[in-house]
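Every protein chain but one is kept in place in this view of the complex.
Letters A, B and C name the chains as they come in the text, with residue numbers starting at 1 for each one.
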Amino acid sequence: MRKFLTLILVLSFVVAPFSVLTAAAQDDEDRWDGADDLPVNPLPCGDEEAPAPEPKDYDGGQPVDPPDLAGEDIVLVDVPKLIGIGYFAATTLGQQQAAEELGNVEVTTDAPTEGNIDEQITFIDNYITRGVDGILFAANDPVAIGPVLKKALEAGIHVVGYDANAVPDAREWFVNQAEFNGIAKALLDSLAAEKGEDASFGIVTSTFTTPNQARWISEMWAYANECYPDMTWLETLEAQEDYNLSFEQSNTLIDKYGDELDGLFGMTSVATPAAADAVTQASLCGEVAVIGLATPNAMKPFVNDGCVKSVVLWNPVDLGYAAVYVMRAIVDGTLEPGDTEVEAGRLGTLQIVNGSEVLLGPPFIYTEENINDFDF
Amino acid sequence: MASITQTVSVRRQRFSPSSILRSVLGSQESVLLLALILLIVWVGSENRQFLATRNMVNVFAGNAYIAIAALGMTMVIITGNIDISVGSLMVTLSMLSGAISVYDGYPSWVSTDLTIALAWVLPVIVGALVGAIIGFIVTYLRIPAIVVTLGFLSILKGLLIIVSGGDRITGMPKGYALAQIRPLEDVSMPIFPAFFQTLTMPVFFMVILTILVALWMRYSPTGRALYAVGGNAEAARLSGISRHRVVMTAFILNGVFVGIAAVMNATQFSVIQVTLPPIELTIITATVVGGVSILGGTGTVVGAMLAAIFLNTITKALVFLDISPFWTRAIQGMLILITVLADLYRRHRQSA
Amino acid sequence: MQPPILELNHITKTFPGVTALDDVHFDIRPGEVHALLGENGAGKSTLIKVASGVYEPDSGEIIVEGQPVRFGSPRDAQAHGIATIYQELLLYPELSVAENIFMGHAPRTRLGAIDWATMRSRSLEILASLNIDDMDVTRKVGSLTVGNRQRVEIAKALSMNARVLIMDEPTAAITESDVERLFSIIELLKQRGVGIVYISHRLNEVFDIGDRVTVLRDGRYIATEPVDQMTEDKLVSMMVGRTIDNLFPKLDAPIGKVVLEVRNLTRKRVAHDVSFQLREGEIVGMAGLVGSGRSEIAQVIFGFTPAHAGSILIDGREVRITTPGQAMRYGIAYLPEDRGTQGLIRQMDLRANTSITVLRALSRATFINRHKETQLAYSTIEQLSIRAYGPQQLVGKLSGGNQQKVVVGKWLATRPRVLIVDEPTRGIDVGAKAEIHRLMSELAQQGMAILMISSEMPEILGMSDRILVMREGRLVAEFSRAEATQENIGLAMMGDIGNNGKSVNSQLDGVEWQA
Partner (left out) sequence: MTAHETSQTRIAPAWTQQLRALLRSQESVLLFITVIAVLILSTQTDKFLTVRNLLNQGRLMTEIGLIALPMTYIIVTGGIDLSVGSIAGLSAIMLGYGWYNLGLPLELAIVLALVIGAIAGFANGLFIILFRVPPLIMTLATLAFYRGLAEGIAQARSVRDYPEWFYALGQRETLGIPNQLYFLVIAAIITAIILSRTTFGRSLYAIGNNELAARFSGIPVRRNKLIIYTLSGFMSGFAGYVLVSRVSTTRSDMGSGWELDAIAAVVLGGTSIFGGSGSIVGTMIGLVLIQLLKNGLALTGVTGDATIVVIGSVLILSTLINSVIQRRVEGL
């Protein structure tokens, strides 16, 4: 018995590291492009107009005989990926603003402290039982969240997504902050503007499995191949939603590639300021451009002392704001499948794209001039 | 006759090669140091960039706050307890520190410098208080530490969100940045002589604190009492050492060091976020890899510090070696396992 | 005659529901060895706990050199120069010898820091003053032999310049050579005027080194007498309150055919090339120093630490034994040396302890039959007259003797044909001792083959039909009951290197951490 066990142990000892290392060596060949086997459609280069996307029929789901609450007070719950990061604090702010304007909407935000799929599902499930009129969500995983959202629809609860989508038939509408390819284009264009079309760059993202980031990165691949063939993609590193780790990973990239490195992309509102911090503290402002998605407040110090030229982001406050208006519109029946636009308070009319997505508009670019006008 | 044997045996111990060997290869500390050097040299030979000064600095600075938190964890584990709530506590205290520094409701006579000082000191005190509470429950109410801290893990996490509203803090005043990774002259703190300017603050803190604690644990009666209680509580009681007092001390100091780590963490960056990665596991790992026996009674803070650096070095090394990031964590786990096994093996050999 | 250093007068100590000490007297003079005797539960341990400040007496006075004092804590007692060496040595395995000696009262530098250099040199002085010059004070105590650890304990006591040294069963767990060394150390201490309170179940030791002896029974004070006016029988009757006719009731049993035979049994570093036979109805005593390979060979036969070479035969058929389970299936039972840590599960009740060896038999399809289990417990209690209130009693709360009976019971439950007993009567009182010896004789008479490992020469001589002697892992001698004497056995045990403990210890080091 004992001998046998020892044998197994020795084997596992030999095999495990070997296999891991070989595996590690292998998939160095095909570098991860974030595509997750989904199609990409890069926008045309430069200032060319994007061909208008061919109209697509409504592909969202519908609640099962929801109560008619047109004009009535409604209670909404908002379940973002997680709470505790600035980005979702901002969307919450927007929702509150909208609720105030409308006056007949009450919305509360409640979510796990980690971006964890089964936790988020439990939260939503509880609110279905508790009985709310509508659910706003930002999905940690488009598929995983599906069943529970469908359950909500069956319970006659309206479901609207924002920031991170779910499978279309699991929700009615999705408020899309910006098209993936739009973000990709904006990011790469600003890098090109700052460092030229032959810049070489690294990326710090949250995790390879976070859908939004993955999609953005894959669109960047596609767009870079189309429009900036001379750019070199050095490396992409994971850093969770963790500021320290993002900082460390940025340092690692800076140290590893030295002068070779022209730009750092931060793919999350955590990673971008962390990257900027790293560049600043390495006193490499100017040499290494930091470009990324982030909220203004976090970036003000860097933008103001000129270390960061441009921050790409939609306005998350508006995103939350829009989500509530869309929800209200559904309940009031002013937004129905097949519509092509929707009224969203101070944001005016928003376009509806590929079937069931409300588009917030093109990504916004914060610069030294305008960043101080924003506070979130 | 007594005196003769004495001198004889004293000499024997001073110069016996066996005892020297035992002290060199016989401790996890030196093993780690060796591994660390080998690793750095190897990676350096694979990729020159790795040896660049800035990277070296980052290698040592990166896990400084882990190392400092590990100081407290080492004490706690040596007394035969454990604290898995340190992660939540650290984030809470960072937020607290930031909140104090940006709060604008102070009366006029409170100068910015004073606010900053508060932001640096208060979290440490609060940390000590939390440590005291945990220690009290563990000792006087006799509930296993792992249970208590498991409870505190979620209590603190919850309170943190409730208090902070889940938003991050930015726009801290200029002088607040205490622990940035940059030559010290940039930091508006004149108290440090030029010598340290090559170092960066995190490394500086890590090294100084580790040395102080190491000395304290070796030369102060209380420091030794930690080992006594962890090694044989009954014996300690009979040599007049109060287990309760010692364990309390361990938990309070643990709180203090978590506080310091938190302040460093907060003052290192321009943004303080409420993100809760499972730091506690990293800290415990560092402590254990550093040769602190989970059963209590043995281990040193130097080991824990080296382990913290070691872990960070691995993470960076894997990038510099172009190992696919997907496999990073697997390899880390494997290396952790191997170092721990090495430690166990050595212990077996020694007790023989 | 000098006045006593420590006097305990009219000490009464009660615990909820029991009077542990009832108006007890005890005193210790400088330079004497004062033996404290009594059966387990007589109140010895309570008394020394009072003397060493662990308990405070309900009434009565403690007088140190004429001054009445009260001990709030062990610390106070130590401050008055009273040190105690408990049976389970209280040391820090992971710390160095020097630090163990000085824990809690380490020498300090002017800055108040611990002064390691001084600590080491003073440790060496103290050890040297005990004629111990073969100990490395920087070594971890965990890597020392039991004998050496005990010396560290003594040094520890002296470092607090103790004038009264209380020793609770100091010889229970150490080798003969260590015992000799201990006695010579005790001599040294006497010369220095240290008073020694000596507790032991081995009466011969009391006669070897004791000056006076005090006997307790059921918490009451019986008498204090000079040892030289005592006889063994007198002491025993004082302790048990009745006269025990015969401590070693050996019945002659018909010796049958060979049940167990081992040939060239070898396990690296502990036992080499051991061969012997065991017959039905026979009690074979096995003598030897601790670490001479006695317990080790037993554990090899029992499959606890399987053999590397050699063969075991049951009824002449060779069998392969690699786990205790297999050994039990062949009808071998082994009462381990250390009741507390190897024999019993103190947190479990009597029923669970007696049934643990026969769970399979007591269960159908692995489901334990509670009823049968309880029956077994009752019958064991009855058969061995265990003083317990029932199967539900936690064995941890039984007295030493009764605990040992439970261990015996759990092994008899397996109806073994070969019974290996390792120190069957260590640390249990005379009464229980006699009972266990009687039981063994009876079992032998019923045809059981018994291998009895013991460090107690009288027991070996009194109980065995044959005597095997182990030394350094080898079987070095065999004596018939007739030819066996204290001397020739002792000589065989020690061999030529008997008197210098070194080589013995050096090979003990190897053995220690096997257990």
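In this section, contacts are C-beta pairs under 8 Å (C-beta built on N, C-alpha and C of every residue); 3 or more make two chains touch, one makes a residue touch a chain.
Just so it is clear, the structure is predicted and the values come from calculations on it, not from any experiment.
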Seminar exercise, completed: Listed by label, the shown chains touching the absent chain are A, B, C
For this session: Using the definition of touch stated at the top, determine which of C:Ser399, C:Thr425 or C:Ser454 touches the missing chain.
Result: C:Ser399
For this session: Using the touch definition up top, pick the residue from C:Thr12, C:Ser73, C:Asn131 or C:Ser363 that touches the left-out chain.
Result: C:Ser363
Exercise. Which of these, C:Gly60, C:Gly310 or C:Pro324, touches the one chain of the complex that we don't see?
Worked result: C:Pro324
Exercise. For chain C, which residues touch the unseen chain?
Worked result: 15-18, 20, 40-41, 43, 45-46, 219, 304, 323-325, 327-328, 334, 336, 341-348, 352, 356-357, 359-360, 363, 366-368, 387-390, 392-393, 397-400, 410
Seminar exercise, completed: Hidden partner sits against chain A at residues 1-2, 5-6, 8-9, 12, 20, 23-24, 27, 32, 34, 36-37, 83, 108, 110-114, 116-118, 121-123, 125-127, 129-131, 141, 143-147, 207-209, 214
For this session: Just the residue numbers, please: which parts of chain B touch the chain that's not shown?
Result: 84, 137, 141-144, 146-148, 150-155, 157-162, 278, 281, 284-285, 288, 294-295, 324, 326-334, 336-337, 340-341, 344-345
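By definition in this document, only the chains that are shown with their structure count from here on.
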Problem set entry | chain B and chain C, separation of their C-alpha mean positions in angstrom | 44
Exercise. Just how far, in Å, is the C-alpha centre of chain C from the one of chain A?
Worked result: 71
Problem set entry | Interface hub residues of chain C, defined as touching at least two other chains | none
Exercise. By residue number and range, which residues of chain A touch two or more other chains?
Worked result: none
Exercise. Can you list the residues on chain B that touch chain C in the complex?
Worked result: 1-3, 5-6, 8-10, 12-13, 19, 218-221, 224, 227-228, 231-232, 234-241, 293, 297-298, 348, 350-352
For this session: Mind listing the chain A positions that touch chain B in their complex?
Result: 16-17, 20-21, 23-25, 27-28, 32, 83-86, 88-89, 92, 113-114, 208, 235-238, 240-245, 247-249, 251-258, 270, 273-274, 276-277, 280-283, 297-298, 300-302
For this session: Please give the residue numbers of chain B that touch chain A in the complex, ascending.
Result: 47, 49-50, 52, 54-55, 58, 62, 65, 157, 160-161, 164-168, 170-171, 180-182, 186, 265, 268-277, 312, 315-316, 319-320, 322-327, 330-331, 334
